[in-house]
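As structure tokens, the structure follows; a few thoughts come after it.
As you look at this complex, bear in mind that one protein chain is not there, while each of the others sits in place.
Residue numbering begins at 1 within each chain, and the chains themselves are lettered A, B and C in the order written.
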Amino acid sequence: MTNSFEDYLNTDLFFVIGSNPTEAHPMAGAKIMSSVMSGKSKLIVADPRRIELAEKADIWLQLRPGTDIPLLNGLMHIIIKEGLHDQKFIEERTEGFEALKATVEKYTPARVSEMTGVPENLLYDAARLYATTAKAMLCYTLGITEHICGVDNVMSTANIAMLTGHLGKEGCGVNPQRGQNNVQGACDMGALPNVYSGYQAVVNPDIQAKFEKAWGVKLDNKLGLTIPDMMDAAVEGKLKAMFVLGEDPVLTDPDANHIKKALTKMDFVVAQEIFMSETAKYADVILPGASFAEKDGTFSSSERRVQRVRKAIEPIGDSRPDWWIICELAKRMGYDKMNYESPRQIWDEMASLSPIFAGINYDRIEHTGLQWPCPTVEHPGTPVLHTQSFSRGKGLFKAIEHTPPAEMPDEEYPYLLSTGRILYHYNITTRYSSALDAHRPEEAAMIHPADAATLGVCTGEKVRVTSRRGSVVTKVNVTDKVMSGMIWMSFHYKETPTNELTVNAFDPVSKTGEYKVAAVQLEKVV
Amino acid sequence: MPTVTLTIDGQQVTVPKGTTVLEAAWKAGSFVPTFCHDPELTKPGACRICVVEIKGARNLPASCVTAAAEGMIVETASPAVIDARKTILELMLDNHPEDCLTCHQAGDCKLQDYAYFYNVKPGAFGGECKNYEIEDDNLFIVRNMNKCILCGKCLRACEEKQGRAVIDFAYRGFRTKVATALDKPLADSVCVSCGTCVSVCPTGALTEKAMLGSARKWEVQKVRTTCPFCGVGCNFDLNVKGGKVIGVTSNAAAPANGRDLCVKGRFGTDYVHSPKRLTKPLIKKNGEFVESTWDEALDLVASKFGEIKTKFGSDSIAALSSARCTNEDNYVMQKFMRAVIGTNNVDHCART
Amino acid sequence: MAVCKCTGEQVESPQDVQLNELLDHYRGYAGGLIPVLQGAQEIYGYLPAEVLETISQELKLPFSEVFGVVTFYAQFHLKPRGRNIIRVCLGTACHVLGGSKIFQALKDELGVENGGTTEDLRFTLESVACIGACGLAPCIMINDDTHGRLVTSALKNILEQYK
Partner (left out) sequence: MSNLKEMRSGIEEQYKAKLNRPRIVVGLGTCGIAAGGRKVMKAIQDEVANRKLDVDVDFSSCIGMCFAEPVVEIALPGTPSVIYGGVYPDNVNKLIEGHLINKTPVTEMAEIQIAGEAKPYDGIPVMEKSGYYAKQVRSVTSRLGRTNPESIGDYIATGGYAALEKALAMDRQDIINEVKKSGLRGRGGGGFPTGNKWQFVHDAVGDKKYIVCNADEGDPGAFMDRSVLEGDPHAVLEGMMIAGYTIGANEGVIYCRAEYPLAIKRLNLAIEEAEKMGLMGDNILGSGFNFTVRIKAGAGAFVCGEETALLNSIEGQRGMPRVRPPFPAHKGLWQKPTCLNNVETFANIPFIIRNGGEWYAAMGTEKSKGSKVFCITGKINHTGLCEVPMGITLREIVEDIAGGIKDGKKFKAVQSGGPSGGCLPTEKLDLPVDYESLTAAGAIMGSGGLVFMDETTCMVDVAKFFLNFTQLESCGKCTPCREGTKRMLETLIRITEGAGVPEDIPKLERLATNIKASALCALGQTAPNPVLTTLKYFREEYEAHIMDRKCPAGACAALLNYTILADKCVGCGVCVKACPVQAISGEKKTAHVINSSTCIKCGACVPKCKFEAIVKA
């Protein structure tokens, strides 16, 4: 996020695209809901589903799944045509405007309306409202990123924000809410194949030298494999062993059968988990980790805020904190520079090697946490990014053309499947909460009344959902919150493993799977 | 910033213009009780427990909604004030069950505290007492509207903090009640069980179902931490008794969320004590998982990784780190892969 | 998961058409709730729950707030009122002489509780403190007529007079 959650209270307009915060990020959603209800802010929602925010929105753009780029290009077309763009910001802070202009020129309202299904008048309303509101904040989530054109989608949101000067200011910005509690932190810490902690590139020789010196070993300078590449490599027999820490790709990654094949193929799989996950079942060894309540440490939230996690109880049974287990392995493999006594020591080592975290330590975050970048212990943290300049200096407009989803409904697979989270569940752990699981014990796929009539099903009855990759049975919830021709499912239920259906296609840059669009058949199950 | 100076209980106090008499009194160290006042919510001035005497005023104004003014002379504990407060407490107690002995909120209840402080006992006037059915048919919140003193903080929090307005005042006068649309149980309303109402309730009218009967308020140890669900980064207090997490309560100092939480954060952390937790290292032998010691399991993993690394090279091993584990866990994982295994094959599901 | 929305098309009644016209007039009009409720009550004779929900959605007001307003003002009724209002006296005299038996008999006969209205909207049954006809106890009033010295067996014939 370029801005902070606190900043949600300062904006006069939310433009929420590809995000369902009242369910997936409830406290972010609550801030939007209360601001809109009190009349403080207006709201534009772009979403194929009539999500809760769409019902509260001043303007709801019900675009077809996978048409975010045409939509955003179309809005930019109108903004430029009507001269509502921020010329001063564009001149001073950006480059590449002419190329962008040339591209969006082609996205006329009529054409965009045709492509997205959004009426022209709403395109005009939304474009004008977003461009002319001084404090306008764009929020997105996985509805933008989980496409094969996810990176282009993200760039498009940056384009429209820069075009209107809605960046680097209070109450503005481009604000992706991160899906998982510490997905920000895992990236920050270098759990990525291309960077060390603090986004320091593994290919940079100076960085490599710094870490080699600190860690006392020779380090590899070529990029590692991303998860989809790992799975492919495993299926191909090139990858022999995998160490899986607190993840359940069988349930949560696209095309589950492909993942299962990969896990089966490997010689040795270690799972470090707190529950017997679908993935752990494929492991040779399972190491019982401790939950968040049983260990000290830190999480980094979507707003780049590093906050304390505190040990409240002793680890359950014979489980152990994850850091302890990993360090113990290192020791047993003959490495002696991971003999930490506490998470605080780990943090301090990390911070000493990572400039953007250098100013953060446990004492400083005892009460409210700190938002990185925070280069020195005097630095107050950074609630708003890019106030003076962008990471690369000038913000670069990137002219982007539409990329249709990898797989679209056809005669054989006539329905479009889209997936996401629901309020009462979070990936996997919530299924082990007695109240939450009792409240929402099973999948309830959303289908439109017209489709339900065609299929002859009522709410509570079951359908079989089949894609080219797999087939699952689910109960349905008949509702006009989804558009006709679409089925929407969550991925929380191992009893209804939705990701057996999703498409094995990824954004070429980010390697994010296209969870939001797949083609399926539906049939009633008696 | 312009200031005003006023006299509270004989003491001069200077506060910024716009400060309420209540805030000024607190600043001056005077005790003024409150029920409906909440610094984060709009101010209805409804419960009247915070009345004070202001020289020249016709009545006893509610200090929470009276702006401090230059030269004001305020008494927060004059006989008239004390008698008015006692009367208000008597009126509340006469329309409230007398079950402090078994009330979950005992020890953390403003009504109880003030009744004690002012030595007010139930039964001053007697008469009709509300008699609603206790609502415990949802999984998260128990509503005992007989204990409600109609301060309205719950409905203001629901509207102003959560943007939902699931509840509002219904009916009127003595029959006034906080109700959902059509006065249905929460389970049949649009409530999403975030429990923000529970966090602001000054009495035992709203309680977390899972915590009922689990501990007296004074037995609970509170440990502030960060929520393990979603990326907003809410903070809350884990409530611990006897080495067990019994539930979650809000912590107003939380930067991203204040006292507000969602249903998962407030009611979902019981997974920690799920009987399905893995508690022993397991080694798959002949297709079955068999419990082992840490030494056996760790040694096995270390030797297997060592073998594979030797045989197929560092890049034949990969790790999935975790977006649900701590920063420290992730740091040691990537360090382990890079420094010990010798590969950059480390990733996590950064994209979900 | 409430009602299954997959069966049957809802037919719009003439009353719904009127309600829509009313809502069209007040949509986006600040402070329109009470006039809309008054208009809706005129259309339907009372304020059915579904109508309240529609009003809340169309005026973009929380349903709880609409309910709070409806229950605040004496003018609004959440239940249909009958064409004939039966008031059963439960004053002291009537009570002593079996007023509550009469009340119970009426509840049984009409199949409604206190304050309830029969499905055919013929009767609304209410209790009152005293109608000041103690000499005729036990007694009831139907609309403006007083019926006194009642025995339960007489009720059927009396009700027959009111359509």
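The rule we apply is simple: a residue touches a chain if its C-beta (ideal position, glycine included) is under 8 Å from a C-beta of that chain, and two chains touch if they have at least 3 such contacts.
None of these values were measured; they are calculated from a predicted model.
Peer 1: May I ask you to name the displayed chains that the omitted chain touches in the full complex?
Peer 2: B, C
Peer 1: Touching the absent chain in the whole complex: find that residue among B:Thr19, B:Asn95 or B:Gln162.
Peer 2: B:Asn95
Peer 1: At which residues does subunit C meet the chain that is not included here?
Peer 2: Residues of subunit C in touch with the missing chain: 30-35, 37-38, 61, 65, 68-69, 72-76, 91-93, 96-97, 134-137.
Peer 1: Would you write out the residues of subunit B that touch the absent chain, in ascending order?
Peer 2: These residues of subunit B touch the chain that is not shown: 43-49, 51, 59-60, 62, 65, 67, 80, 83-84, 87-88, 91-92, 94-95, 124-128, 149-150, 169, 171-176.
Definition applied: only the chains that are shown with their structure count from here on.
Peer 1: If you take the mean of the Cα atoms for each chain, which one ends up farthest from subunit C?
Peer 2: Result for the farthest chain: A.
Peer 1: When I count C-beta pairs in contact, which pair ends up with more: B-C or A-B?
Peer 2: A-B
Peer 1: Taking each chain's centre as the mean position of its Cα atoms, how many Å separate subunit A from subunit C?
Peer 2: Each chain reduced to its C-alpha mean, subunit A and subunit C end up 53 Å apart.
Peer 1: Once you find the CA centre of subunit B and the CA centre of subunit C, what distance in Å lies between them?
Peer 2: It comes to 41 Å between the two C-alpha centres.
Peer 1: Could you state the distance in Å from the CA-based centre of subunit A to that of subunit B?
Peer 2: 28
Peer 1: Out of subunit B, which residues touch more than one other chain, so two or more?
Peer 2: If we look for residues of subunit B contacting two or more partner chains, we find 159, 164-165.
Peer 1: Touching at least two other chains at once: which residues of subunit C meet that condition?
Peer 2: As it turns out, subunit C has residues touching two or more other chains at 62.
Peer 1: What residues on subunit C touch subunit B, complex-wise?
Peer 2: For this pair, the touching residues of subunit C are 49, 52-53, 56, 62-68, 71-72.
Peer 1: Quick one: in the complex, what on subunit B touches subunit A?
Peer 2: 139-140, 159-165, 192-194, 209-210, 221, 223-235, 238, 240, 243-245, 253, 255-257, 260-264, 267-274, 276-284, 289, 294, 297-302, 304-306, 308, 311-312, 314-340, 342-352
Peer 1: Under the stated contact criterion, what part of subunit B meets subunit C in this complex?
Peer 2: Touch residues, subunit B against subunit C: 155, 159, 164-172, 179-183, 189-190.
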